[in-house]
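Following this message is one structure expressed as structure tokens.
Every protein chain of the complex appears in place save one, which is left out.
In this document, chain identifiers A and B correspond to the written order of the chains, with residue numbering beginning at 1 in each.
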Amino acid sequence: MKTKARIRIIVLINLVMIPFVFLLFLSIAGTWFFPDVLPGHWSLNAWHGLFLGNDFWWVLLKSVVLSSSIAILATAMAFFISRQLSRHRYRDILHSIAYLPYSFSPVIYAFCIQFLFIRSGLKGTYAGVLIAQLLISFPFVVLLFSKHWNHELKNQEILSMSLGASEYQTVVRVTLPLTMRLIKLSLIQTFLISWFDYGISLVIGRGIAQTAILRIYQYIAEANIAYAATASLVLLIPPVMLSIVQHKLSSNVA
Amino acid sequence: MWLEVKNISKRFDKNEVLKDISFSLEQGKTLAILGKSGCGKTTLLKIIAGIIPACEGDVFHQHKLITHLPLNKRNIIYLYQDALLFPHLNVFENIAFGLRARKLGEEEILQKANKLISELGLTGYENQNPQLLSGGQKQRVAFGRSLIVNPDCMLLDEPFSSLDFETRTTMQMFYKEMAEKFNITTVFVTHDLKEALIMGNHFAVMDSGRLTFYKDKSEFINSPETGVMQEKTFWDNINADKT
Partner (left out) sequence: MKRYIVVLLYLVLVLGPLLAGVVYSMLYSTGSIGLLSKGFSLVAWQNVLTDDFVKRSFLSTIFVATISLVIGVAAALFVVLKSNWLRRSGIAGIMLHIPLAFPPMVAAFLMFQLLYKGGLLSRIFYQLGLTTDIADFPGLVNDNLNIGVILCMALFVFPFFVVFFVQKMEISGMNRYVTLAASLGAGRYQTDMKIVIPLLLRHAWFNIALYWLILFGNFEIPLILGRQHPAQVSVLIGQKFTKYDLGDLPEAYAISLLYVLVVLVVFLLFLFKNRKIQAI
């Protein structure tokens, strides 16, 4: 039985690893003529080119800063706003509205609201991309938090104040610690929403405010397969790491 | 008077939950309010604690009006049906919570909390996660967390209803001892007749938002509204059947 369980896990690991192996394969495939299944020779040119002779690192760093800023801003805003919403008489309707921006295609949404960014001079800037991405990630976090503000938490806050704690002390010593797991989840999720975003970055960033995923598309469009594969692998590092953390956070709840 | 409640009324939309409620209580005494669920007893306690506002009426502590004070300035503690311990804090930190909120020195917090922990019979559990405690232990921690801030009044909303029979009896005795020792003024609401009789020095019945206050225990026992005599007759008849 144990062997059977081990085999299952090994099969699962192999299945999950296939895309990564394929990406690695593409990133180091040198000359690869049809109908060869394996390339004529292997090459690290794309890895060298991308990191030594290219500004990819710089774009990557800017993407990390952008996505981290979105994560922090969206989570902080949603923490305070969703707490108030959950105590509103029409909270169900208010929460349902939060599904709307998330339901629209980011690229079409961006095209329809781009005039706001043109008028405000934010089109083609990182600030513009940040604000536009925030318009999608913020309601998403509101939804994530919506079920958290239940009676038990409210009663714990009341009890804390009843024991003499001020509103500020209650937020710091009771509400925040009890919300920490969700805050971490929210930071991860919003980071990923921004990290994966192509549509908004494309339209609002207008190619001037470059992000890692825009750069990958550029390589794909140029049929620069090895570069696209290498950049994709690097792009996947944060999401893979974060999804493992997210898995741990979710399992702790169960 | 230590605690005075004058002409409290409360309406939720058009539904009148509390109707002109008044009573007063001396220091160190326990008022047991008997009432069925939905009669408005929780609402009354929440108004006294400052959790929700009354539509009319006032609350006084030692003849001082406290109706306008926010709940963290009243020094009146409302305890929920379940212990509601802070899950992210251990037993010690749960008990020390109110002292930390008052920004006392670390030495004083240590000394006061440890003393109380020992009096509560919780020595050895200081670092325990509250989720791992038994129902009775959780209630002890909840009481300790309130007692440590030396509250002017404690409002207990069926605090033993989720406990099993044996633990419930132990906790009733335990609370009585503690209330006497710390000279705590308590308003205790329950739907359990026996519990009301055990816990109270003064008695009242609440029905459909109206409070009937009784002069003493015998008036409470003899009133048809409390159902004590009905209960007594039932047990007497059982004995008669046996003989």
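The criterion applied here is as follows: contacts are C-beta pairs under 8 Å (C-beta built on N, C-alpha and C of every residue); 3 or more make two chains touch, one makes a residue touch a chain.
On a predicted model such as this, the values are computed, not experimentally measured, just so you know.
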Partner chains on view for the chain not depicted: A
Positions on subunit A contacted by the hidden chain, ascending: 5, 8-9, 12-13, 16, 19, 22-23, 26, 34-37, 77, 80-81, 84-85, 87-88, 94, 96-109, 111-113, 115-116, 135, 138-139, 142, 192, 195-196, 198-199, 203, 213, 216-217, 220, 225, 228-229, 232, 235-236, 239-240, 242-244, 246-247, 250-251, 254
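Here is the rule we go by: only the chains that are shown with their structure count from here on.
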Centroid distance [mean C-alpha coordinates] between subunit B and subunit A, Å: 48
Residues of subunit B touching subunit A in the complex: 49-51, 70-72, 74-78, 80, 84, 86-88, 97-98, 100-102, 145-146, 149
Residue ranges of subunit A in contact with subunit B within the complex: 152, 155-156, 158-167, 169, 173-174, 177-178, 180
